[in-house]
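Complex shown without one protein chain; remaining protein chains in place.
Now for chain A:
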Amino acid sequence: MSIIQQHSNATLGDAWRTINIDALTEDSSVNFDTSTLHPPQPEISEADARQINTQVRQLLRGGDAEGALRGCLDTPVYNGSEAAKDAHLQTITEVLQSIKASEMSPLLKSIYSSEGGNEALDVLMKYIYKGMGAGAPKVSRTPSGVTPQSTGGFSQVGGRPGSNEPTGAAMSVLLSWHEKVVDVAGLGCIGRTMTDWRRV
């Protein structure tokens, strides 16, 4: 093998393309904790989330749906354990399910026009998306006894999210809320859900 060929084989390989050059730069964003760029959020524990749940339930029992929804939207769990976040999602889903379809739009409009209502509907949209994502992974798990078959493509065997009764009902509630929120708060609301670094 000639020396030229050896040389070109070494340089023409494309291994260098897979080098993550950002990792080699000292002050690049991958070597930097980006959370320090934002102001910290107050931490909410699971106990707090449960307490909000009981308060909201009381309001619901008293027939104050708007107060109940507003109550849980004003205290989103941005900084807290997974359990606290799930508990709060549970609270909001309960409230959403207990409100009748005909009451959705007037209720959202009244929240939107109130002080800080814009922010509240952004929070609601975040929880709607979280709620939609929550049901999916549990149903699509394959049983461990079966030989793994990697089809690579879309498989209907695992069951679509929402194919079983309770999740399906919850999903349709969330979908109709999603539609109503977009009617009131516009597409900007979806954009903010995606860009916001404060995750629920």
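We adopt the following convention: a contact is a pair of C-beta atoms (placed from the backbone, for glycine too) under 8 Å apart; a residue touches a chain by one contact, two chains touch by 3 or more; residues count from 1.
As a working rule, contacts and distances are computed from a predicted model.
Asker: Considering only the chain that is not displayed, what protein name does its UniProt record carry among "Actin-related protein 2/3 complex subunit", "Protein Abitram", "UDP-N-acetylglucosamine transferase subunit ALG14" or "RecA family profile 1 domain-containing protein"?
Answerer: UniProt protein name of the non-displayed chain: "Actin-related protein 2/3 complex subunit".
Asker: Tell me which stretches of chain A touch the chain missing from the display.
Answerer: Interface with the chain not displayed, on the chain A side: 27-29, 32, 34, 37-38, 118-119, 122, 185-189, 191-192, 195-198.
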